[in-house]
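Pasting a structure here, questions to come.
Excluded from the complex is one protein chain; the other protein chains are retained at their positions.
For reference, chains read A, B and C in written order, and residue numbers begin at 1 within each chain.
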Amino acid sequence: MEESLLRRPFSVYKADGEVLQILYKGVGKGTRTMTYLRPGDQLSLIGPLGRGFPALSEGRYPILVAGGYGMAALYLLARSMTSPGIAFFGGQSAPDILCVDEFEALGWEVRITTEDGSSGEKGIVTDSIDAWWSARSSGGPPVEAYACGPNAMLKAVARRAVEHDWRAWVSVDRNMGCGVGACLTCVLKVRDGGDGWQWKRSCTEGPVFECREICWDLEP
Amino acid sequence: MEESLLRRPFSVYKADGEVLQILYKGVGKGTRTMTYLRPGDQLSLIGPLGRGFPALSEGRYPILVAGGYGMAALYLLARSMTSPGIAFFGGQSAPDILCVDEFEALGWEVRITTEDGSSGEKGIVTDSIDAWWSARSSGGPPVEAYACGPNAMLKAVARRAVEHDWRAWVSVDRNMGCGVGACLTCVLKVRDGGDGWQWKRSCTEGPVFECREICWDLEP
Amino acid sequence: MPDLSVHIGRLKMKTPVMVASGTFGYGPEYADLVDLNKLGAIVVKGIARHPTRGNETPRTVEVASGLINAIGLPNPGFDGFVEQYMPFLRQYDVPVIVNIWGKTIEEYAEVARRFDEVDGVHALEINVSCPNIKEGSGLFGTDLDMFRRVVEAVRKVTDLTLIPKLAPNVSDIRAYARAAEESGADAISLINSVPAMAVDVETRKPKLANVTGGLTGPGIHSLAVKLVWEAAGAVRIPVIGIGGIVTAEDALEFLIVGASAVAVGTASFTQPTTALDVTDGIAAYLERHGYGAVHELVGTMSSE
Partner (left out) sequence: MPDLSVHIGRLKMKTPVMVASGTFGYGPEYADLVDLNKLGAIVVKGIARHPTRGNETPRTVEVASGLINAIGLPNPGFDGFVEQYMPFLRQYDVPVIVNIWGKTIEEYAEVARRFDEVDGVHALEINVSCPNIKEGSGLFGTDLDMFRRVVEAVRKVTDLTLIPKLAPNVSDIRAYARAAEESGADAISLINSVPAMAVDVETRKPKLANVTGGLTGPGIHSLAVKLVWEAAGAVRIPVIGIGGIVTAEDALEFLIVGASAVAVGTASFTQPTTALDVTDGIAAYLERHGYGAVHELVGTMSSE
């Protein structure tokens, strides 16, 4: 069993009373070691940290866009909204699509795309978004999008947000060291007031940014 | 959970058919990690390695001396002997004394000493050996001793073996690296033919030595 | 309760356990999680005369028992630091050690001279050993003559307690320790991170934007203990032991081989209270072993 040195960032999936749930995927040494935990084992957790998704603005229509752990990251937000909208879930194949029942139980319409077509439509999540947008009758309420998933997905959502004039909040996925703003690992380039850019720490000043803040063209 | 780099040496406690048992104590990072193993987990094992205890010589009376994991290390030997003798078990306190029932079931007389008196006599294992020896009527068969435990205990047994003219086999406890004779971690000083000494590897040329082979006075 | 206080030059610390430069921000980052007043000292992240942005990302990568970082010394500059952070730090009863760097000897001297007049700054640690800046700073720590010149230049312009921080990647650490002492340093600290790199074999690209970085964390502890032991044996000024401290035992090893104080680095990321936990562990150890004061333990390694 490999030992990991640093903590790992996770989103709060559910929090009810004294119980806090996270939903995670074993992708590397840290998360795989976590699968060895047994009921009753004690863990150390620091949180909540950083700036989460803001509440839906008055009069806007919410859409959620999730890939990977995004479904877990968006659940509490989805639950907080009194008038649900559409949730777009994308993944490689069926096992990547999680929490559909939970979102539907909250009244959300869930549209699924998988790259291999094993669940929902075959394609990527933005195909499904584009189809919805072009079918949408004009003149509806302005859209506010919330996205969490791979950076390529966030970037694609950001492009649509600018084109279609949505407000869009993205939760960026950066490697993290300390989680509290000290190590300067998790920085990304955001626009400063003028033409330039500055580093912001996604652990404290993010991980959620309005998509127009981010210098997508400077992303490696 | 800490990760250990090297393998750890263990004695075979029991081996029946396809089942091999080891009995171990969680003393450091390697053994503590082992306590996280779950039924069905796979382990890698290399063995048996080295030179174990030799069979009892014709006409000799066997005594066993065990401290720590020595009780586990001596069990198969005890089972192999057709005419059991006395087993001296020593420890700090009652929880250190293991396998008494198993040895008694094989017909061995088990004499226990603990330093705090919580099990058996209060004292150290050699007190109990000395008491037995001085009470023993002379003229019995010559003694062959088998000992496994802390080095101080082995040394004390060796001294008695020389004084009382026993044959005595001790299983030395050395830190090990490779277990196969390559790293030269586990060496100890044994007498060479003449007045001098030479290193021997306890992993391959031991861990069991006749106590007279070892240069006890050169032991740190 | 044993006496934990330590004096280094004119710097008085309540405990021998500080937090290392670059691993504790400028103080506010950890103020909610750690009682700053209980730290021996706060060593802030490296400050230069002018603001710099640091390296591109990725800036860190985790490896076996360690972290490789190539942050590249982003810093708000002297003015930015003094304005943004000193008012906060002055609220606390904890010594502030400013870690300084420059790309030339003049820059080192210039930033040191300015700090000499800043209220609330107690000491300067000279980072000559950061392996991440290509423009010469790397050399200050591995070229004995350059090293000496930096320390002398800084010594000339400040009365603050001066602590050159040694690079580990030299053949003879004692020569650097002695050069620091001869150049007027009040103490030395070591080690800084150890040059390292990692490659993603699937893309064949370095895992850090800067290609190379510095290894820190538990994996470097045994290297650091060896270097601290040698350095402490070579000089009379106090030595601050840094490198891979996670537990009180790790810190005690440094003290026993001759360090007067220690700093906790990477471990704060994993457990923000590490420095305080280590302090408690040291106190408990001293009590258990009958020491009245921590300085009695310093350099007591038994040769037999």
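Quick notes
Assume a contact is a pair of C-beta atoms (placed from the backbone, for glycine too) under 8 Å apart; a residue touches a chain by one contact, two chains touch by 3 or more.
Just so it is clear, the structure is predicted and the values come from calculations on it, not from any experiment.
When the full complex is examined, the chain removed from view is found to touch B, C.
The omitted chain makes contact with just one of the residues C:149, C:174 or C:226: C:226.
The omitted chain makes contact with just one of the residues C:15, C:99 or C:142: C:142.
Counting over the whole complex, chain C has residues 63-66, 68, 142-143, 169-172, 194-199, 201, 203-206, 212, 215, 218-223, 225-226, 229, 244, 249, 252-253, 256-257, 285, 300-302, 304 touching the chain that is not drawn. Chain B meets the missing chain through residues 2-7, 44, 46, 174-175, 177-185, 187-188, 199, 204, 220.
We adopt the following convention: only the chains that are shown with their structure count from here on.
In terms of Cα centroid distance from the overall Cα mean, chain C ranks first. With centres taken as mean Cα positions, chain C sits 37 Å from chain A.
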